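Below are the structure tokens for one structure; questions will follow.
Here the complex is missing a single protein chain, while all its other protein chains stay put.
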Amino acid sequence: MAKKHQTPMLDELEKGPWPSFVTDIKRMAETGKDACADLLGQLELSYKDKEGHWKHGGIVGVLGYGGGVIGRYSDVPELFPGVEHFHTVRVNQPAAKYYSTEAIRKIMDIWNRRGSGMLNLHGSTGDMVLLGAFTDELEPIFAELTANGWDLGGSGSALRTPSSCLGKSRCEFACIHSEDICYDLTQSYQDELHRPAWPYKFKFKVDGCPNCCVASLARSDCAIIGTWRDDIRIDAAAVKAYAAGEYAANGGAHGQDCKLDIQKDVVDLCPTQCMAWDGKTLSINNKECTRCMHCINMMPRALRPGVDTGASILVGAKAPILDGAQMGSVIIPFIKMEPPYEEFKEFVEKMWEWWDENGKNRERIGETIQRLGLGTFIAAVDLEPDPRMVKEPRSNPYVFYKEDEVPGGFDRKIEDYRKRHAR
Amino acid sequence: MAKKHQTPMLDELEKGPWPSFVTDIKRMAETGKDACADLLGQLELSYKDKEGHWKHGGIVGVLGYGGGVIGRYSDVPELFPGVEHFHTVRVNQPAAKYYSTEAIRKIMDIWNRRGSGMLNLHGSTGDMVLLGAFTDELEPIFAELTANGWDLGGSGSALRTPSSCLGKSRCEFACIHSEDICYDLTQSYQDELHRPAWPYKFKFKVDGCPNCCVASLARSDCAIIGTWRDDIRIDAAAVKAYAAGEYAANGGAHGQDCKLDIQKDVVDLCPTQCMAWDGKTLSINNKECTRCMHCINMMPRALRPGVDTGASILVGAKAPILDGAQMGSVIIPFIKMEPPYEEFKEFVEKMWEWWDENGKNRERIGETIQRLGLGTFIAAVDLEPDPRMVKEPRSNPYVFYKEDEVPGGFDRKIEDYRKRHAR
Amino acid sequence: MAERLTDIGPPKYDMFWPQVIKENAGKWLYHDILEPGVLLHVSESGAKIWSVRCGATRLMTTMMVEEICKIADQFCDGHFRFTTRNNVEFLVVDQAKLEPLKKALAAHGSLPVGGTGACITNIVHTQGWVHCHTPAIDASGVVKAVMDELFEYFGSHKMPAQVRISLACCLNMCGAVHCSDIAILGVHRKPPVIEHTHVDKMCEIPTTIAACPTAAIKPAKVDDNKSVAVNADRCMFCGNCYTMCPAMPLADADGDGIALWVGGKVSNSKSMPKFSKLAVPFIPNEPPRWPTTVKLIKQIVEAYVAGANRYERLGEWAERIGWERFFEKTGLEFSHHHIDDYRFAATTWRTSTQFKW
Partner (left out) sequence: MAERLTDIGPPKYDMFWPQVIKENAGKWLYHDILEPGVLLHVSESGAKIWSVRCGATRLMTTMMVEEICKIADQFCDGHFRFTTRNNVEFLVVDQAKLEPLKKALAAHGSLPVGGTGACITNIVHTQGWVHCHTPAIDASGVVKAVMDELFEYFGSHKMPAQVRISLACCLNMCGAVHCSDIAILGVHRKPPVIEHTHVDKMCEIPTTIAACPTAAIKPAKVDDNKSVAVNADRCMFCGNCYTMCPAMPLADADGDGIALWVGGKVSNSKSMPKFSKLAVPFIPNEPPRWPTTVKLIKQIVEAYVAGANRYERLGEWAERIGWERFFEKTGLEFSHHHIDDYRFAATTWRTSTQFKW
């Protein structure tokens, strides 16, 4: 059906050294994929109009699931019938996005037969995003996916697909098993993931250490970030090797020729100034260290996080809608994270319960906390106030007291007052 | 009339090395001053009750003035008739609070005859606060004050008594003549000071340099703070003398024995790290200096502010009521301040006009700016946006555009839109 | 029909791990970036794994995936992964296959090696005109144009520190651009145009009204239709009403375009995470290659490279020199749009005489 459209503007995007999605899609279109040809056609029209050409939403899905599929229809379907329906299927990625060619080929095969053949690897939340299916195909796609061991990810006012950095699988900095935590939460909360029931969306992201390679601190309602409570491990011999210029600085991030000046690059840049270097020995006053990772990043062969590891839990990160963007803020400074993660899950369930009861429609938990107060939230999840939860104590004097905190309570009689004070 | 009251609690405040206001007032009471005896009596009662014993406000004043007197009545007058009326008279202090014994004795004489004989030197805004007069005495007090060259200060929704640091009179750091500016503004705006006409109070404070010895930045709706645009003056010989330990560090503020480590105490603590010291020469990259005063404070005999001096104007400081405390924020990064200060006064009048038109009842100008936007205020006083006005650019994407900023304006037809986009 | 499978969740994470990871997970000792795009990880056991990172388009076809699979089969026993920024990583266990892999990638032509260390790595981005209904800009096209210009920085270690560029095509910020070194954000600048004949049919009016962060929307009766009215003076074009109500589109060829934000970061290394700050309030949409956007980003990047200390993130640099200096060094204009006027605006005002000329 789809004819090959003229795409003079898009063709400009075939130039230049960076890989071109246009070139990729064009060749797929040439194999006869209507959706590909029409997608390019419609995109060319958008380039001309400087406006998108998709209709608003559209509720489609698979049986028994409240999410996982985003409905999408063209607003110029007569011109581009191949993308008249262009629904996306969010396939829950494996934690840290490792694949075997065998496994991914099965999905590609399904997608070639039943979908547009175009996809995002990966969506911003972490899913494999299969882009463009007709409504009829959704249920068969789902059946084939599950038959092959795959399931849908989240959408709507539900738990969203959790994601993690690669952590212990290939990173020496990992203080917690980010992938296992991600997998465990995903499996434990399948119902919350597939059947929207909350005021709004809720995201978990798991980072193995404070470097935050999955950006949990900026993009998840609940960020689980690995950290430690004991001392940074120092390999004194390796420190000497760095000083002697035997190892590249910062794990080679600035080239193998870039060597480390331990005083200038490590000690002077430590945010707490808790390190000392006398030309021979590097020492760290661990009590004053805030575990920022800088020194470890600079000298990965000499320094390692401690061994009493666990996570800091930061709640409330989100994008700007409605009340402005937020980052996560510290709710649990330290919690051990060993399977089956029960202490953590108890916290999660208390948190959800509170949010479910108190959150307004379309209010992320971070906003509910803003509206009702961090102190209120802390109390609701049975935690004690801790200065680690704030950057600084309050500076305004507008302090609330509950009646039972004040001797004599709030009820007073004006007559008593007037006995002491004439009007 | 007043008997000597028993004041066992207050008597405890006669002990200890710090001067005792109780002892002072007691001896005055002994001379037969009823007000003094009764003030102590009533204060003792407050100590017992843990509640004050003054009635709320009371409108009293002198003819033709809307302020300058704060009405006050005892709520237990039968017990303490000497303070039944206890109005305060705010006498506009001389800039920087220099007195001759001759001049102040005249005021004390008036106050002994017609008032309580008690006063505050000085009130927080800067006035001499004569504490405690009966209503009948107010007009005579005013007449005697003016006859001796003194006038009342401000109160109510008016300009408040301007005040300043001692500046050029005895401080080598003064970049502007803070006392002259204070005096000039006070004289120029006598009407605004005495006849409340605004949404709320308005305060000027003038500091000769960024050390802010009159705390203008924290306590005045319009802070005028001396600064400079050229280079810090360096006396190289004096630098050497500091290095040699000949001069005390920080002008002797830590004792004459405390000497300066130029690298550690000056260069390393410079917030912009724009200084260098090679053991012989101190150099400053003035372009990067933020004129914080630290180095000058440390080495007053070697460093001096530049000679192209003027002021930064910071608007909006205030205490917490209603919307929270504010500090002043930079509105004019630099303005020359030479008599008759016309450019500055033009700004002041524009600012007042805008606030008068836009401010709500009991809204300080800082709050009006918060409510309507700093950008709106800047535009209203005919200034250009400058990055020096903010610590950082906005981080939220909620940017307003006016219709004339956007090609084609805001008026669009849904029919046109629907021509391009099916529903 | 067999029982319908649901709620099985994703495959377990270790299913696709190469054997060396199965054996050494949690035991890695250190890493070394051997050259741009090539990582070596060494285990306590002495085991090693090489990862070769390649730029990818994120929006790709199954054909492209098949090509990746072929390469992975040939050099990596069928193992590969994607990074959190949409790069592909080929996992090499046998050192002998490293150079041949690199040759094969060079021959492929669309899998540039890089994205490690002090580089400009792949741009995290969103759907744009390819799929979403609310974008103010395209995503993939802008990314392509920008990455072409910054290509030399992808495959090298020339930056003072890592630079993370993100793109989101509307204020929903699916790219979470609010904490990026450089953020490219699609912005609308016209209030919604209201289809009064359909508001009541297609939308829940109270929810729509509640959705507006500035309370710009009021109920209104227009030509006998129950509808809404928007106070244009209070509208800041967030598009949240449109999310709730399809009868209130914002998209407009003249109104829409790009805002640039700078200086955000997520990692806790050295300085605490930071929000991105507004650098350029508006650049018109200039498809297909968005030359002004590309130029201004280059300008920011070059000023940063010239001015920053090694290991200093873009935001750390801007804060060290001061934002007044940032605008001077980048040659960008400071306008009233840069002055915050939203909820926490007052916390961004300069309450000090400390600033630079």
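Chains: A, B and C, in written order; residue numbering restarts at 1 for each.
Operating definition for what follows: a residue touches a chain if its C-beta (ideal position, glycine included) is under 8 Å from a C-beta of that chain, and two chains touch if they have at least 3 such contacts.
The structure presented is a predicted model; accordingly, all values stated were derived computationally and were not measured.
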Identify the visible chains that the left-out chain touches across the whole complex. A, B, C
Option from B:Leu39, B:Val239 or B:Met275 whose C-beta touches the chain left out: B:Leu39
Of B:Cys182, B:Ile262, B:Val315 or B:Ile365, which sits in contact with the chain we cannot see? B:Cys182
By the contact criterion defined above, which parts of chain B meet the unshown chain? Give residue numbers in ascending order. 9-10, 12-13, 15-25, 27-28, 31, 36, 39, 43, 46-57, 63-65, 72, 86, 88, 92-105, 108, 111-112, 117-122, 124, 131-132, 143, 146-147, 149-151, 163, 165-166, 168-172, 174, 177, 179-180, 182-183, 186-187, 190-191, 194, 210-215, 217-219, 247-248, 250-256, 258, 265, 269, 271, 291-294, 297-298, 300-301, 319-325, 327, 361-362
Interface residues of chain A (partner: the chain not displayed): 210, 217, 225, 227, 229, 271-272, 287-292, 312, 314, 316, 326-330, 333-334, 370, 373-376, 378-379, 385-401, 403, 405-408, 410, 412-414, 417-418, 421, 423
What is the set of chain C residues that contact the non-displayed chain in the whole complex? 268, 272-273, 343-344, 346-347, 351-354
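Methods note: only the chains that are shown with their structure count from here on.
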Which chain lies the greatest distance away from chain A when centres are computed from Cα atoms alone? B
Please compute the C-alpha centroid of chain A, do the same for chain C, then give the distance between them in whole Å. 13
What residues in chain C touch two or more of the other chains? 171, 173, 178, 213, 238, 246, 249, 252, 275, 342-344
Numbers and ranges of chain A residues touching at least 2 other chains: 49, 51, 53, 55, 320, 324-325
